[in-house]
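Just one protein chain is left out here, and the rest sit where they should.
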Amino acid sequence: MAAMAPGGASGSDIYKGNAVKLLLPTWLVIGVFLLIPVMLMAVYSFLTKEFRGGVIWEFTLTAYDQFFLNRGLFGDDPASIEWTYIGIFWRSIWQAGLATILCLLIGFPTAWFIATRDARMRTVWLLIVTVPYWVNLLIRTVSMKFLIRDEGPLNAALMWSGIIDAPLGIINTNLAVQLGLFYSYLPFMVLPVYAAVERYDFSLSEAAADLYASRWTILRLVILPVVKPGIIAGCILVFVPSLGAFLAPDLLGGAKSFMIGSLIEEQFKGAAGNWPFGAASAMILMAIVMIVLLAYARSQTRETRT
Amino acid sequence: MNKFLATSLVALTASAAQAQELKLYNWFEYMPQELLDAFTEETGIAVTMDTYDSNESLLASLKAGKLGAYDIAVPGDYMVKILADEGMLDTFAPEEMPNLGNIETQWLTVPFDEGRKSSVPYQWGSTSFAVNREVFDGDIQDTAIIFDPPEELAGKINVLDTSGELLTLASMHLGIPQCTSDREQLKALNALVTGAKPDWASFGSDVAKDVLTSGDAAAGMIWSGFAAKARGEGAPIEYAFPRQGVIVWMDNLALLKDAPNRDSALAFMNFMLEPENAATLTNYAQYSAGVTGVTEFLDPEVADSPEANPPEGTKTVFVEACPEDIQVMYDAIWTNLKK
């Protein structure tokens, strides 16, 4: 059985024939309220820009040309490959990837710990992890900034205790952005991993232990493959939103360089007012993410078949 | 005042059928709630206010479909011109605005709204930079503080995250005109900002005050009222009026096209031209009103603030809205700076 979407053990078809009924709400809601607007944006990316925002309904490839081809500051040099936007994309992908790894390294043990509590405490722990998110992301990010700034409490405490002599100087660095992204998206890793780990059957571990597997071997060879769907879901939920994040890069990183999110925002809300280019950048971003997701879905299919 | 009451009575009878309301679209943190309450008390018109964070995002949301949802917006000078050119502003006749005469002469005839047909002054102020005097006590009356900083300040500078103001100040530093099409000048501008970037710690507009009060930055581009507030919060900073000049701007109450409550809008614009009300706003925002007779209502520390009182002979420059073919090059410089 090939479950096309992230499949694993669930190639079941006991509700076969109900797919349309079950999926109708999804198709309707996302199809109407997001797919149609996004398709409009896809069309915009091929239209002529109207000065200071908006579009003129004339077909052109200018937006994509601007993204991939460099024609110099004045637009009349011979065309060569434009590295500016590719560089911005690369930087964002790299940052988002690091943040995802960080979230996984911290989030997996946390999810594991929570999932191995008794039923009542599990709920409490889950809420403990999500409660901070009742406070707005902007407030959390600004407080984080306050905490790590050179004259803030963190540096004061470290200097007072004699661990460091001078402020760490984290603010306005990539490290601060990492910390911000980690802080923004941690529960997006913890919760799906938890949902998968909670289901884990410990007799598998026991069987492995009977075969004299060490604790860490069990983790690597037995547990991780079983809870993989949760880890993948968590990685998607952290990585994709991190790609377009702009609060952490702006507030903690000092906004010195565009990230994908701020680049696109600038096209719609900034002085450039270049909607087709903003739309084209978004389409390219979505194409990249889509290819990765579908490649993953396909690899799942192959795995299930073999 | 009587004139005003008369107009609001006219407004009242004109739309007595519906509940009186006003939909205001304003910058965030730019309007004291007390003033809105006073307006409601005086006229019976309920005010709802939404906020935006830049001239450009105002334009974007109006373009995407919000035109017709609001009566009044508060665009800056060049944005008034852009909105008018885009056909997004309505006009009023002088007799609809009895308090038009309260506007200071220099703000009555302005290039961005000739003869004040669509907008009235809200607040005006200047943009330059402020320096932490505990970190640097040398001469700060020069734009080199930002673009070629002394050792004490290098790496501790915040600049505004808007291309218009940053590139204009940079042009003033170089002594070149705005919206130039001269390639050598544009190249020099590009080289100046990319060369100065390593000396800048951060780009930020909303945080411009916060970074100075917290000590994250030792110098920073900032708006005059913001600098005054930072100083009021105890930051040891001085706002500079560099010899190259300062950027001057004016935000305006502009009557939007398709305003659902045009009469309420006119009543509100008139209300804000009353010296007492303009002064309340100025005491809050700490810029300047552009209306005559406000001085007696001002808090003394606002009236005498060094930020709002440039020394005699300070050069002033408005940010210009460049034509499309030239704006493209400034956009390219900006992208190049932040890539």
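Which chain is which? They are A and B, in the order written, and residues in each are numbered from 1.
Basically, a residue touches a chain if its C-beta (ideal position, glycine included) is under 8 Å from a C-beta of that chain, and two chains touch if they have at least 3 such contacts.
Assume contacts and distances are computed from a predicted model.
The chain absent from the displayed complex carries the UniProt protein name "Spermidine/putrescine transport system permease protein PotC", chosen from "NADH-quinone oxidoreductase subunit L", "Cytochrome bc1 complex cytochrome b subunit", "ABC-type polar-amino-acid transporter" or "Spermidine/putrescine transport system permease protein PotC".
Although it is not drawn, the missing chain touches A, B when the whole complex is taken into account.
Contact with the chain that does not appear here is found for just one residue of B:45, B:60, B:308 or B:337, B:60. Touching the chain that is not shown, out of A:48, A:116 or A:299: A:116 (per the contact rule at the top). One chain of the complex is left out; on subunit A, the residues touching it are 1-20, 22-23, 25-27, 29-31, 33-38, 40-41, 106-107, 109-110, 112-114, 116, 119-120, 122-124, 126-140, 142-144, 146-147, 151, 153, 182-183, 186-188, 191-192, 194-196, 198-200, 202, 205-206, 209-210, 215, 218-219, 226-227, 229-230, 232-234, 236-237, 240-241, 244, 260-261, 264-265, 268-269, 275, 278-279, 282, 285-286, 289-290, 293-294, 297.
Taking the whole complex into account, subunit B touches the unshown chain at residues 23, 25, 27-29, 32-34, 37, 48-51, 53, 60-61, 64-66, 69-70, 206-207, 209-210, 213-215, 233-234.
The rule is short, and it goes like this: only the chains that are shown with their structure count from here on.
By the touch criterion stated above, subunit B contacts subunit A in their complex at residues 54, 56-57, 59-60, 63, 82, 86, 161-164, 183, 186-187, 190, 197, 200-204, 207, 214-216, 324, 327-336, 338-339.
Looking at the complex, you find that subunit A touches subunit B at residues 51-54, 73-75, 84, 87-88, 146, 149-151, 171-172, 250-251, 254-258, 268-274.
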